[in-house]
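Left out: one protein chain. Kept in place: all the others.
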Amino acid sequence: MGGGRRSDLSAGGSRSAALKQLKYSVYLIRKNTLTTVGFSVVIALFLVAILAPVIAPYPDQALGATDMSQTLLKPSWHHLFGTDEMGRDLFSRVVYGTRISLWIGTLVVSLALLIGVPLGLIAGYTGGLVDEVIMRFTDIFLSFPPLLLAIAVAALLGRSLNNAMISIAIAWWPWYTRLIRGTVVSLREKPFIEAAKTIGTSPWRIMTRHVLRNSLSPVIVQASLDFGSVVLTSAALSFLGLGAQPPQPEWGLILNTARNYFLVAPWYSFFPGMAMVITVLAFNLVGDGLREITDPKTRRL
Amino acid sequence: MWTFIVRRLVNGILVIIGVSILTFMLTVIIPSDPAARWAGPRANAEQLAKAREELGLDQPVLVRYVRYVSGVLRGDLGTSIRTRQPVMRDLKTYIPATAELVIVGMIIALLVGVPLGIWSALRKDSWIDHLCRATAVFGVSLPTFWLAMNLQVLFFRWLGWLPLGGRLSGFIEAAGTAPNITGFLLLDSLLTLNGTVFFDALKHLLLPAVTLAAYPIGLVAKQLRSSLLEVLNEDYVRVARAYGLPQRLVTYGYALRNALGPTITVFALCLGYSLVNTFLIEAVFNWPGLGNYTALAVTTGDYPAIMGITLFIAVVYVLLNLIVDVLIALDPRVRV
Partner (left out) sequence: MRATTPLSEAGTVPAAPLLEINDLQVEFKTYEGTGVTLDLAHLDVFEGESFGLVGESGSGKSLTALAVLNLIPNPPGRIIRGEILFRGTDLLKLPPQILAKKRGAEIATIFQDPMSSLNPVLTVGDQLVHVLRTHKGLTAAAARARATELFEMVRMPDADSVLRKYPHELSGGMRQRVMIAMALSCEAPLLIADEATRNLDVTIQAGIIDLLAELKEKTGVTVLYIASNLSVVAQLCTRMGLLYAGQIVEIGGTREVLESPGHPYTRALLDAIPRIGDASKILKVTEGFPPNPIAPPPGCRFHPRCPAAVGECSRKVPPAVRLGPGHEVYCFRAGWSN
């Protein structure tokens, strides 16, 4: 189509072109209601996490203070989600749990990216023996059952949330390596990379400036989807007693205790569960939305 | 094609060796004393030393590793410190329970997930599409143990239709009438034409399998929908329509065949994820499978058992990857 518009053809792009792309992305996000909902919920969750001390009516109980006179109360105006077996306000605990979950997601995904992406980049771009060695190494970690790893780390370093996060990060990075290596390998042959090589650009510069920029989108999509999976996995570990330890208000841990009171106090497990579902759902929606947006076929600009 | 398979197999063996080394090192580092466990809580120093010698713990690490590997190649995975049985026999006892659960769960996942994906792609943007997508997203977002607990409440406490846990009802277990040929209860009871056991096993299998299937259903439906939508926009589908080929042929013969590739890969990958879920499900439903065995093995520092389990899982992963690679190579465009 003509009309006097020229599309920006360079691999890097000028600043105004980048801004235009960003505005277009935002437009696509808003067009898709589900993705908008996802983004809004994620933003809301981060706000809840940051403002936890303000939102929670009983912040000290969230962190462990008990009140044995108020055990296992049904939801009421005083205690929106009811109380647990130690009399602690569940609403406050769930709110503080948001902090923990978001912290886990951010930390683990960042760590996994930090390890996985450079490895994949180097493997994909360099090729040859380096590629083989890195990929074998990655395969080994991929075949390692993540739960076993978490159990081993827990046994080795003690059971704590931080150790659980380390083990999840160790189990997760291979996925990014594989993902980015695949993209890099297909990009490696593209003419614009050859052109860069021809004019003498150093391999380091090629990798960071050209290759990385163009292979990041599937990684970003995967990372947002993984945020939810990581939260689920860490909750699973806490559920098994390997992650967060009492009295931390981590959702998985709360659900673990709630199991025992399922009959007597069904609300006990309902609310933390719902909190988890909403969080994971929101990140999944965001990830799905990002995937659609970054798909070149949907971007018709 | 055969060279391809051989190459992938060699790769797999290297991976298994790598995993075994890694795990072995972990078991060496884990600070629990298997000798104490073996000798018993009342052992004195002399008995402990003897136990250590028996278990070969006094040898250098490399020797221990080599000994272990030679044992494995003969089919001997060592003796479990906790159960005092050969690990191989322990595995044979517990694996079928988990395997049956996983297989049935995955079958359910395919039977539900594939149609969901196809329907939502064909009726894009309709209410069916939104319903299917919602189901898929929920499937991948629900915490397994939460889902398991709620299903128990619904089907056991409120409706009373299905049992709470275990593989078989108490009275059958007590009577000891359950057949045990392969360890797969459904298969065994069919082979021995034992109707009571079959239906009882099925009832017990239902909730755990459905819980397990939730995540794969979501994943398969999502992936299939997106692949199918992409393929439906391709030129050759347009050409097929331009020549008036019947709708069925276009959907299944032209579109679906091209869309299945990524879906299969994703499905195989989530089998790995299901392993974590299986542990949780076995915990909630009191299922006597590998999950329980593993948890006990680790908490008691039962390193032969840990090695055996890890090796088994690594082999499963490798085989799975191999199958996926072969399936992908069946695409005529892939030069192999």
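Labels A and B are assigned to the chains in the order they are written; within every chain, residues are numbered from 1.
One rule holds in what follows: a residue touches a chain if its C-beta (ideal position, glycine included) is under 8 Å from a C-beta of that chain, and two chains touch if they have at least 3 such contacts.
Keep in mind the model is a prediction, meaning the values are calculated, not measured.
The hidden chain makes contact, of the residues B:161, B:199 or B:236, with B:236. By the touch criterion stated above, the residues of chain B touching the omitted chain are 233-236, 238-247, 249, 253-254, 257-258, 331-333.
The working rule: only the chains that are shown with their structure count from here on.
As a whole-number value, the distance joining the C-alpha centres of chain A and chain B reads 24 Å. On the side of chain A, the complex with chain B involves touching residues 34, 136-137, 139-140, 142-148, 151-152, 155-156, 228-229, 232-233, 235-236, 239-240, 252, 255, 259, 262-263, 266, 269, 273, 276-277, 280-281, 284-285, 288, 291, 297.
Residues of chain B that touch chain A in their complex: 11, 14-16, 18-19, 22-23, 26, 29-32, 133, 137-138, 140-146, 149-150, 152-153, 157, 222, 226, 230, 233, 272-273, 275-277, 279-280, 283-284, 294-295, 298-299, 301, 306, 309-310, 313-314, 317-318.
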